[in-house]
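Apart from one protein chain that is not included, each protein chain of the complex appears where it belongs.
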Amino acid sequence: MTPPKKSAVDRDVLIGMYKQMCLFRRFEERVGLAYTKQKFSGFCHLHIGQEGLAVGVQTALRTTDYMISGYRSHTQAIGKGIAPGAVMAELFGKVDGCCRGKGGSMHMFSKEHRFLGGHGIVGGQAPLAVGVAFAIRYRNEDNVMICYMGDAATNQGQVFEVMNMAATWDLPVLFIIENNRYGMGTDITRTTSVDALWKRALAFDMAHSDVDGMSAITVYNHVNSLVESMRKNKKPHLLEALTYRYRGHSVSDPGSYRTKEEVEDYQKNRDPIIGLGRFLLEQKFATEEELKGFDNEAKEKAKEAEAFADESPQPPVEELWDHVLVD
Amino acid sequence: MTPPKKSAVDRDVLIGMYKQMCLFRRFEERVGLAYTKQKFSGFCHLHIGQEGLAVGVQTALRTTDYMISGYRSHTQAIGKGIAPGAVMAELFGKVDGCCRGKGGSMHMFSKEHRFLGGHGIVGGQAPLAVGVAFAIRYRNEDNVMICYMGDAATNQGQVFEVMNMAATWDLPVLFIIENNRYGMGTDITRTTSVDALWKRALAFDMAHSDVDGMSAITVYNHVNSLVESMRKNKKPHLLEALTYRYRGHSVSDPGSYRTKEEVEDYQKNRDPIIGLGRFLLEQKFATEEELKGFDNEAKEKAKEAEAFADESPQPPVEELWDHVLVD
Amino acid sequence: MAVITFREALGQAIAEEMTRDANVFLMGEEVGLYNGAYKVSKGLLDQFGPKRVWDAPISEAGFAGLGVGAAMVGLRPIIEFMTWNFGIQAFDQIVNHAAKMLYMSGGQFNIPMVFRGPNGAAHMLGAQHSQAYESMITNIPGLIVATCSTPYDGKGLLKSAIRNNNPVLFLESEMMYGMKGEVPEEEYLIPLGKGDIKREGKDVTLIAWNKALHKAMEAAEALNEQGISAEVLDPRTLQPLDEDLIFESVRKTHRLVIIEESWSFGSVGAQISDRVHKECFDDLDAPVHRVCNEFVPMPYNEAQEERTMPSVDRIVKAVKDVLYIA
Partner (left out) sequence: MAVITFREALGQAIAEEMTRDANVFLMGEEVGLYNGAYKVSKGLLDQFGPKRVWDAPISEAGFAGLGVGAAMVGLRPIIEFMTWNFGIQAFDQIVNHAAKMLYMSGGQFNIPMVFRGPNGAAHMLGAQHSQAYESMITNIPGLIVATCSTPYDGKGLLKSAIRNNNPVLFLESEMMYGMKGEVPEEEYLIPLGKGDIKREGKDVTLIAWNKALHKAMEAAEALNEQGISAEVLDPRTLQPLDEDLIFESVRKTHRLVIIEESWSFGSVGAQISDRVHKECFDDLDAPVHRVCNEFVPMPYNEAQEERTMPSVDRIVKAVKDVLYIA
């Protein structure tokens, strides 16, 4: 067994990513449980399995960067800075939710942390992202705009429209396609003629690449270099991240459209947490016990988040009249 | 001077194309004049300069093929079979217009000739075309659907959406981009990141090509082979035709966004009618007199069309209540 | 008589019409392999095959326009929007193409097709997934807009909508898909443009449709216990409205309350109120009262959502107001 190559990424960063992935995993598991315990209702789409991408990207960003996503975004919101308790409270419709209980699972927002939403219209967040990138250029900032979308979202007309504008006017938006192979119950290959989604960039002469979304380190290194060049050249980039979701499309989806074997293959052989954990052990950056400890910490934080949400009061009903228009 | 290569296309076809281009040119000139004489009002977009593409495509089609276009489509409608008089009468809002005076310049239709409209929403005709191609496959016909659109129309979201569907499901639609370099007063390069519009096909792994739209023969040969293969393989194709319009965007556009020299260069050195005329002379397929005669015939037909429209009565006003719903 | 769910009744309507007419096909997201996001199209892919049941990419403008084009040349598409909140992306194809093709072409190209899907709020889906669109689409000539409050009405009206030779926008309801109701085995159709008195009464007329109809019926029961006889009228088709049935009922009761799970401004209810005041001005003992969604985007919070929507209590209160009783 040849000795493992020395890690290019230093230990603290890797440990940080490992802890973050554990938190995201345990948090979403607890959200799923809370749903079955009927602590909240409506839609709920879990990000379990796609933590490697979320953490790899987040770790490569500055706090002043902007991020926007779709409805599968509880943990992207936490990664950007919203407290787990505030996300859980929002799920429970409580007043201490990050949107005072008026947004819900698909609509987590934080002005302070520049998380510009969870959004429920597939692809609808892309034009918003290009508008933020426009503002970045307008004010000569050197921030970047991270725009997540699903694989099936790439077939939305308004996504194409704004990719053209971003490429024509050099707007610093990083479009990240979370290609988890399915749009609800439809394998993306059944509704899309290209065999790789990064090819969509060819219609706009836009810089593009793909990355193994199941490896936090690979994502981190790749996105780190991308955003650094984007801060200078201001050009947009289309990144296809190959990833996978372990749970159904939403909590109420039986998932009959894919085999148990397929899911288990990812869980056993390509899990982002197991992968990074193994690397940490190989690099002697952590021991089994320490990894166990990080995971327990994560479970604890998730538990605290739920407790916080449980104790948070309901918002006053008459608050339904607030926030329609500002004066 | 080496003797000219013998024409692959036989004489009758070439003479037919020459006559058709003369008719289209003289018809649109007369339409422009009629507008200045206030015989009708509203929008009017002339196709003058783009005859080579219209005739080259039409000559390669069967009568059972379908065609749809945008608002610059008077002569495409005539090419597909609508009588010049019926088009002129429609412009004048008369009852003998092809749509009984209710459609106007942008909305010429003929069910009989399978001309599925002039349309006024840029790009809006593309989904309709893909629906017709869907029906062709559904009924196992071996017709093709010709879908014209302007260069600026290629930035419309719904155009991208249906190109994906056509390519994913193998629907026999030939998207023809009439790239006359401008969308109203905007040079297409100012709002589009790719340097060639056929590249849009790369986003869909769709077959694509470009062609000199100012040469009727080149277009005819190119489209002839395209549609023959499409009748068999049912696959869509994106054809970028490089063409040019001599008049303003519409009759009321001063055209300050381009130089007189640019327009005159096309008129003198790349005019489709002059080009084919020269070829006919070289091939000894026609004499100067005969060419002159064809042009006079065209003028006469345009004149008759206007006379027909003049004499056609106004539709009864109460017909405004008809054709909202069918029983 | 069989008792089946709303989704089964709608599914039967589609299956029967696809069997009857080979030109009918179904296209939408998840309608085939997944058996439908709400299982309305369950079994149709197996029964009719992939040439007639198509799983669409998430491109509402695209596949709505595809349907319009196919309808221009003789097919009879059923286009499903997973919910009408996403149908708004296809408004250019619905409003600028489907609704105008016959007219612009001087009568040459009618558009025999149905756009269908669940409309209005379900439960805690937040602002972007809870809208009712009838107020916007009923404003447009060239479109028929129909809805349904029971499995029986759903099947009969959807069959008529599919056979109609114009574009019909058919509004269903997520929350009612599981509702059970009696549906005859033998074939039947319910004509478009005709309303239905769901409950006879003489003191006040309640007009409501889709899910709100059931709240109106509940309110009528509560009022009955207080000696107030409420007539409940379900217009079923919102464009064109069955004005005769409405005027007839109002002329009988002299008082009208309109209930709709949509915003009040320029809504179908506003239109009904305007027409009733105009044509029954001398028959009204009180102005028309309306019970609508509060004029706010839909909150996610359960209690706020409930307060935003019409409730039985608010309906009962409106009836008492229109009767000038405390």
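Chains here go by letter, A, B and C, matching the order in which they are written, and residues are numbered from 1 within each.
Methods note: a residue touches a chain if its C-beta (ideal position, glycine included) is under 8 Å from a C-beta of that chain, and two chains touch if they have at least 3 such contacts.
The model shown is predicted, which means the values in this text are computed figures rather than measured ones.
Partner chains of the missing chain, restricted to those shown and counted over the full complex, are A, B, C. Of the candidate positions C:K100, C:R116, C:K211 or C:R236, contact with the unshown chain belongs to C:K100. Of the candidate positions B:G52, B:G85, B:G104 or B:G277, contact with the unshown chain belongs to B:G104.
When the omitted chain is restored, the residue from B:S41, B:T64, B:T259 or B:T287 that touches it is B:S41.
Within the whole complex, the absent chain has one touching residue among A:I78, A:I146, A:M165 or A:L242, and that is A:M165. Across the interface with the omitted chain, chain A contributes residues 66, 68, 97-103, 107, 109-111, 114, 116-117, 119, 121, 124, 126-135, 138, 157-158, 161-162, 164-165, 168-169, 322-327.
Remark: the residues of chain C touching the chain excluded from display are 61, 85, 88-89, 91-92, 95-96, 99-100, 103-104, 126-128, 131, 135-136, 138-142, 239, 262-271, 273-274, 277-279, 281, 286-290, 295-297, 299.
Listed by residue number, the positions of chain B touching the unshown chain are 40-43, 93, 99, 101-107, 119-124, 152-153, 155-157, 183-186, 190-192, 257, 314-315, 317, 319-321, 324.
Here is the rule we go by: only the chains that are shown with their structure count from here on.
Distance between Cα centroids is largest for the pairing of chain C with B. Averaged C-alpha coordinates give centres for chain A and chain B that are 47 Å from one another.
In whole angstrom, the spacing between the mean C-alpha positions of chain A and chain C is 37.
Centroids of chain B and chain C (each the mean of its C-alpha atoms) stand 42 Å apart. Within chain B, residues 157-158, 161, 164, 168 each touch two or more of the remaining chains. Counting partners per residue, chain C has 56-57, 59, 61-62 as the residues that reach two or more other chains.
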